[in-house]
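Got a structure for you, written out below as structure tokens; questions coming shortly.
One protein chain is absent from this view; the other protein chains keep their places.
Now for chain A:
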Amino acid sequence: MKWIIALAAAAVVPFFLPPGQLTVYILLGLSAMAVVGLSLLMGYAGQVSLGQASFTAIGAYTAGLLAVHGVPTLLGLLAAPLVAALAAGLVGVPILRLRGHQLAFATLALQLILLSVLGDADWAGGAVGLQGLPYLSAGGFELNQDRDYACLVLAGVVLTTLIASALVRSRVGRGLRALATAPVAAGASGVPVGAYRLLVFAVSAAFAGLAGGIYAFYVGYLAPGSFPVLLSVEYVVMAVVGGLGSIAGALLGATLITLAVQLLTTLATQPGMPSYAPSVLSYAVYALLLIAVVRYVPKGIVPALLLRKGILATLHRRSS
């Protein structure tokens, strides 16, 4: 029921927002998709990725490059999550052997490598990037309004949320949650630990890749600078603030942070502010929020609320 209300609210909002604000809504939705995936990865499987925006970039460039070469845009959009998942599957084999902050640094390093490769690659437009990408079109209908993309993004958020929550409540989801805290006991219970780690990494990459694909068609140009490490950090902060291991938390975290950043950007672009003010302020806010959350609500906002209302037990009962 709560979900239906939230969905209805999210579906109605774009029709009341002034066109300029729709961009915020769309970017929020794109982040939410990536963060739902990251929350699966960090909260359920206990793996940290500090380079999750790599997969947003891979999805976006997949869609962009295919479009540039004349492939139908819808195919490009479908290819975006698949290629991102494939990339995660390939790099996952070696790097998922790492744990904790080693894994975090490895994913961060991957993103830095990806960005510098993209910046030097002529086929990807180099530092200038890909420009003049077409709008997404499907069955003769071209999505060329902000409102169209708002609807598409909402559909994407719903899709990723449904997939994530079905996965979490399943046998596989229990295996994932088990291996997050006791991998040895999970393996001894028949959970193929390595394969599951790879699976959830690929799923989280697919979600980020789908967000990237939509982003490419919405914005119409791509450059390595569109997917900075700051974006990966933002995803992590969103997931942690909302509450790891809570899909509702991922959505809430994405919303809160996007709105906070929006506010800051308005502030930082006031006349007289230096040009680096927006990114400095973002980092500052991420840092403060992270510290505040870890200090006062270590489990994140949504789990803390649930605990307070004492409904965690009911939730568990329903999911088991």
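The working rule: a contact is a pair of C-beta atoms (placed from the backbone, for glycine too) under 8 Å apart; a residue touches a chain by one contact, two chains touch by 3 or more; residues count from 1.
By definition in this document, contacts and distances are computed from a predicted model.
One chain of this complex is left out of the view, and of "Cytochrome c domain-containing protein", "Iron-sulfur cluster-binding protein", "Acetolactate synthase" or "ABC transporter domain-containing protein", the protein name its UniProt record gives is "ABC transporter domain-containing protein". The chain omitted from view is touched by exactly one of A:V128, A:A155, A:A185 or A:L267, namely A:A185.
Within the whole complex, the absent chain has one touching residue among A:I95, A:L199, A:V237 or A:L281, and that is A:L199.
Of the candidate positions A:A11, A:L74, A:I163 or A:L290, contact with the hidden chain is made by A:I163.
By the touch rule set out above, chain A reaches the unshown chain at residues 162-163, 166-167, 169-175, 177-178, 180-182, 184-194, 199, 203, 245, 313, 316-317, 319-320.
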